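Everything on this sheet refers to the single structure shown next.
For this view, one protein chain was removed and the others were kept in their places.
The block that comes next holds subunit A.
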Amino acid sequence: MPALALLSVILLVPLFSSLVRSLSSPTWTLDNYAHLFTDGVTLTVLGRTATTALIVTAVALLLGYPYAYLLTRVGPRARAVLLVVVLVPFWTSVMARNFAWLVLLQRGGPVSEAFAFLGMPDVVLSGTTSGVTIAMSQVLLPFMVLPLYSSLGGIDRRLLLAARGLGSSPIVAFWKIYWPLSRGGVVAGVILVFTLSLGFYVTPALIGSPQQSLVAQLLNQRTTQLLDFAGASALGIVVLVVTLLLVAWANRFGGTISAIGVVATSGEGTKR
């Protein structure tokens, strides 16, 4: 127990002193926060970050939902393979994956060659928000698939068969029965991916362009280049509060905090 307290200190003291710093330098004031909303840059970047995060989340949901559903439907051996496919990138190097995306998306890289082959020679995704979105969705997709899978796995498919037996079409059966039952997993996955994309640093820094920077790059710039520790702390606290509010809000729908535990353990559980 004191062990836990000790390590919480390493985590909480810096965060708490950020909060204090953002409020108290140079004197006790809310100026640092007021600046964020009036300097014109921060709000633009926050808006761009939120938009990117929304698109990433939508892409992850569109790809992750059928994949998680497929996981619940296939035989045990295929399921083990499909799960390893999700989990290996989940646990292997973030740098390796971002480097790979950089190579794939760069000018003259395979993706732009493919577009050129299709008659669109000027498509270069590296340095654009679309490139960042494609790479981020791939990096974050496991965080969508794992909670969805744990939620979809608990749905009794015989309900669907019953609905079909009573004469409903497959689409109606899905919409009226399966989708509402899966909502807990959807909320968990959506919130998880959205909050993680809000704070994503490496992918936008490597693949995006400085003109299209996201909030994480802004935080880095304020801290290491402008040495505006108070401003950076204030911005960090804003991002943290938004994240925690979203998590708390999702918690009322179906336990995101426990879903995060599920993500971590299912990584661990299947490998154990």
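Everything below uses one rule, namely that contacts are C-beta pairs under 8 Å (C-beta built on N, C-alpha and C of every residue); 3 or more make two chains touch, one makes a residue touch a chain; residues count from 1.
The rule we apply is simple: contacts and distances are computed from a predicted model.
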item	value
Name under which UniProt lists the unshown chain, selected from "Carbon-monoxide dehydrogenase large subunit", "Phosphoribosylformylglycinamidine synthase subunit PurQ", "ABC transporter permease" or "ABC-2 type transport system ATP-binding protein"	"ABC transporter permease"
Touching the absent chain when the full complex is considered, from A:33, A:67 or A:115	A:67
Residue of A:159, A:181 or A:247 in touch with the missing chain, whole complex considered	A:247
Hidden-chain contact residue, picked from the options A:83, A:173 or A:186	A:83
Touching residues on subunit A - with respect to the absent chain	1, 3-4, 6-8, 10-15, 17-18, 21, 63-64, 66-67, 69-70, 73-77, 79-80, 82-83, 85-89, 91-104, 106, 109-110, 135, 138, 141-142, 146, 149-150, 153-154, 157, 161, 192, 195-196, 198-202, 205-206, 215-216, 219-220, 223-224, 229, 232-233, 236-237, 239-240, 243-244, 247, 255, 257-258, 260-262, 264-272
